[in-house]
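The complex appears here without one of its protein chains, the remainder shown in place.
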Amino acid sequence: MAEKDLKKVVLVVSKGNLDEAYPPLMIATGAAAMGAEVDMFFTFYGIDILKKGGADKLQLSPVGNPAMPKPDFSPVPIPNIVSALPGMTPIATAMMKKKIKDTGIMSIPDLVKSAQEMGVRFWACTPTMKLMNIEEADLIPTAGCIGVVGFLDMAADADVTLFI
Amino acid sequence: MAEKDLKKVVLVVSKGNLDEAYPPLMIATGAAAMGAEVDMFFTFYGIDILKKGGADKLQLSPVGNPAMPKPDFSPVPIPNIVSALPGMTPIATAMMKKKIKDTGIMSIPDLVKSAQEMGVRFWACTPTMKLMNIEEADLIPTAGCIGVVGFLDMAADADVTLFI
Partner (left out) sequence: MAEKDLKKVVLVVSKGNLDEAYPPLMIATGAAAMGAEVDMFFTFYGIDILKKGGADKLQLSPVGNPAMPKPDFSPVPIPNIVSALPGMTPIATAMMKKKIKDTGIMSIPDLVKSAQEMGVRFWACTPTMKLMNIEEADLIPTAGCIGVVGFLDMAADADVTLFI
């Protein structure tokens, strides 16, 4: 047991692939369940999760990750040259989504909803919005917009700040 | 010099490629050598390192990383279309392992052994085990199993917590 309680957690979410969206959302909901104040700062590809309908459209890439077995987690890897063929990204995504569902793990849209119901605050990174031509109207209405200084100000007194 | 001693470090290990396994293990052994208490939480692809025989089988992907020169670190990059051919991942892995050995840097299995001899604690992420059909018997016997709340409880009073 830790000698002190977890009071404040700040997470930077920089990745937008389906598998990469799980760790920040699972840590956020876990921390909120422990009673901590949680802020998530979505930057670069992570901002896709905050777009209207975006959490539903995340994909899994089967290319360039030899640590990843087949998308259903059976142990035979697929050569990159096959994974790179047109249509393989949606196939890998569909297989992983089915595996997640069969395992009883929450979907990304459900985790997003759950996090916000638990009081987790969502922030979009304003320089990223500028770079990717994203307007505030493109984001889910519960997301605020802050810059890097806003994020660092939140992190200054957090017990745990992670870049994910 | 820091004004205070490093007492506790918690590391999340989320990647399972050969090159990506080095930073967490080198930080863990460095922190343990400084007398800090160290906990490593292996999640997603990082859990491969905890599988029996897994640390020996990590691979290096030559695809999708233009920052990576040839696997022997000579400066001429290989086009992705060549890197993606069947057989290129094991070739890149073998070349990098040879380079590491020639440089006198420890192998991943030796770093794992060394970390545990220095008292670093290893934890497998239970939701990842469920998702990837991994049983406790598939893991090295010195690894414990905890969930996200267990990890956050350890992180609450750590001096440094990193998501790697």
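A and B are the chain letters, set down in written order, and residue numbers restart from 1 in every chain.
Note that a residue touches a chain if its C-beta (ideal position, glycine included) is under 8 Å from a C-beta of that chain, and two chains touch if they have at least 3 such contacts.
Small disclaimer: the values here were computed from a predicted structure and weren't measured.
Asker: Among the options A:D5, A:E117, A:E136 or A:D153, which residue touches the chain absent from this view?
Answerer: Only one of A:D5, A:E117, A:E136 or A:D153 touches the chain omitted from view, namely A:D153.
Asker: Going by the touch rule given at the top, which residues of chain B touch the chain that is not shown?
Answerer: Chain B touches the missing chain through residues 1-6, 9, 19, 22-23, 26-27, 30-31, 33-34, 36, 63-68, 73, 79-81, 83-84, 99-100, 103-105, 159-160, 162-164.
Asker: Extract the touching residues of chain A with respect to the undisplayed chain.
Answerer: Residues of chain A in touch with the missing chain: 12, 14-17, 20, 43-45, 48, 58-61, 63-65, 83-89, 93, 127, 130-133, 147-149, 151-158, 161-163.
Throughout what follows, only the chains that are shown with their structure count from here on.
Asker: Hey, how far is the Cα centre of chain A from the one of chain B, in Å?
Answerer: From the centre of chain A to the centre of chain B is 21 Å.
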